[in-house]
Each structure stands twice: as structure tokens, then as C-alpha cells.
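Pasting a structure below so you can have a look.
A protein chain is absent from this complex, but the other protein chains hold their places.
Chain nomenclature is as follows: A, B and C, assigned in order of appearance, with residue numbering initiated at 1 for each chain independently.
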Amino acid sequence: MKVLYFAWMRERIGLPSENVETSAGTVRALVAELAAREERYAAAFADMRAVRVALDQKMSDLDAPLDGVREVAFFPPMTGG
Amino acid sequence: MKVLYFAWMRERIGLPSENVETSAGTVRALVAELAAREERYAAAFADMRAVRVALDQKMSDLDAPLDGVREVAFFPPMTGG
Amino acid sequence: MAVIRVQAEDFDLGREVDAVRAGRTDIGAVVTFTGLVRDMGGGQPVSAMELEHYPGMTEAALSQIAAEAEARWPLQALSVIHRYGALNPGDQIVLVVAASPHRAAAFDAASFVMDYLKTRAPFWKKETTPDGARWVDAREEDDAAEARWRDA
Partner (left out) sequence: MAVIRVQAEDFDLGREVDAVRAGRTDIGAVVTFTGLVRDMGGGQPVSAMELEHYPGMTEAALSQIAAEAEARWPLQALSVIHRYGALNPGDQIVLVVAASPHRAAAFDAASFVMDYLKTRAPFWKKETTPDGARWVDAREEDDAAEARWRDA
């Protein structure tokens, strides 16, 4: 599964994207796995109110299942326009 | 006093403007004088719901006094933009 | 101070917005409205339009509307350009440009100016149709559009 990070999440984790081997069933379980890895991940996922998630480029939420998902993206609230 | 007509009022009366000698105290009295002149004036002022008036280039109404007014304009509701 | 122009000549949207933006970096939002002559009116094909106005009062009315908008929203620039004379379908009639630090003010100000202009600026349209030329009737929805700013 490809995992992408944008904006300050990308900077905090230090990667724009990575391939993740996981058996997590939901976004929430994946976040728990990633946050347990290292301090920089824990810092990026510390305040989940400030984190948004997209599954295969569609906005989603923490309880969404990951079955069949190829691309998960984490980022802060959008500030375009 | 200068009296101006616009759009279909101008066409119905057949004049864009004219100088009018009047002692009418209000717009309503001036309209009565003009309408009594000839059929073309009577036709132009037949439906006063469709007539707007400006005094010295400011929107006004039938009951406004004419003291000191130099320019009276009659026209249908505006359709610009 | 708003830019007000009443003219027979066409105008250039890009050039007018460039003039508003020139030399400044404090504008966050520019909203423009361009009104065009449609090829249909009152359910009939329109082949030409004549726009009559009241010279002198037109400029005063547009200046008054612009001043009300400037008093109501934090505008950094406001331009209102309206044409008169002979026009054809597809031609530009009116342009409003509103600039503000914030988008809501720019949208509201441009919309307000158009709603007030429709009912308060002394312009009259005459359309040429297959049945001949006829004066366009004022629309009740234009009165309603203006009224919503008074209730607000």
C-alpha cells in the first residue's frame, strides 16, 4: 500500500511517500501502526483533529476500511484558493 | 423648466426634451397639465405605474414639490445592466 | 474612489483588471461581472439592441451606487463601466470589477452593484426582434434582487 504525506505532515515525517506493508483493517488501525514506529511519526499523528485522510484520492475518515485501497494520503486541512 | 423624456415615453411624445412654462406645485400637477395637452401626451402618461420621475437627476415621486427644480425627467422603469 | 465610465466604446476586461492590480500586492480577491447582449429576449430571437441613457444622471447614479458599496464592504478598488448606443448579440454591455482583501466582500460588492444598477441606473434597452423593435420590460425579479440588500 502506498502512503503519502503532504504539507507539515510530509515535513514532520521527512518523506513524501512510502510503501507500507500492513494488515490494518481501517485507517485508524493504520495510523496506530505508523504512530508506533518512531517519534517523527508519533509527532505527525499526535493531533488527529488536524489530520485529514484520502483513500485512492477521495476524502475519507478514520473508520473507513482499507480493503482494496492502493493509496492512502494523510494531510492537514486544505488551504488552497 | 426643462422636461426630458426617455425610451418609449420619448417616442410616444415625439420629443427628447422641451421647455415647459408651468406653475404646477408638484410632479403630479405637472403630469396633469402635460396629459391634458394632446393625445400623444395623454398616451404617454396613461399608466403612471409605468412612469418614473427624476428631479434634477435624482429619483423622486409624484408628490414631490417642484420649487427650485430646473430639470424634470420622465421615463419607464430602468432596464440597464 | 470608484472608477465610473459611461461610454459607447467597448471595454477590455483584462486591461481593466490589470489597472486595478497594477503596482499593488495587498489585494486578495478580484471579482468581475460582465453583462453581454443575448441573442434571445422574451422568448424571441434578438438581432440588435439599442441602449438609451440619461447623460449626467447616469454617471451620478452609478457613482452613488459605487459609494454605497464602498461604505458597505472593505474594497480596495471598484470599477463600473457601462456602454450605451447600438450593440449586437455577444457584445459587452457592462463591467463591474471589485477588489478586496477577502473573497466574500468582493463577491458581495460586485453582486450588490449589479442589483442596484439594474433598478437605479437610467438605462433603457430596445431589442430588435423578427416582430420589430420593442422596449425591454423591467423585471420583477430585479426589484426582488435589489430588495434583498435592504433586508440584509
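Convention: contacts are C-beta pairs under 8 Å (C-beta built on N, C-alpha and C of every residue); 3 or more make two chains touch, one makes a residue touch a chain.
None of these values were measured; they are calculated from a predicted model.
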- [ ] Write out, one label after another, the shown chains that touch the chain missing from the document.
- [x] A, C
Open item on the list: For the chain not shown, which residue from C:Ala2, C:Leu62 or C:Met114 touches it across the whole complex?
Closed with: C:Met114
- [ ] Determine and list the chain A residues touching the chain excluded from the picture.
- [x] 4, 6-8, 10, 54, 57-59, 73, 75-81
Open item on the list: If the hidden chain were put back, which residues of chain C would touch it?
Closed with: 12-15, 17, 21, 24-40, 88-90, 101, 103-104, 106-107, 110-111, 114, 145
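Note that only the chains that are shown with their structure count from here on.
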Task: Cα-centroid distance, chain A relative to chain B, in whole angstrom - done: 72
- [ ] Let me have the rounded angstrom distance from the C-alpha centre of chain B over to the C-alpha centre of chain C, please.
- [x] 26
Task: Euclidean distance of C-alpha centroids - chain A vs chain C, Å - done: 48
Open item on the list: Could you pull out the residues of chain C that touch at least 2 other chains?
Closed with: none
Open item on the list: If a residue has to touch 2 or more other chains to count, which residues of chain A qualify?
Closed with: none
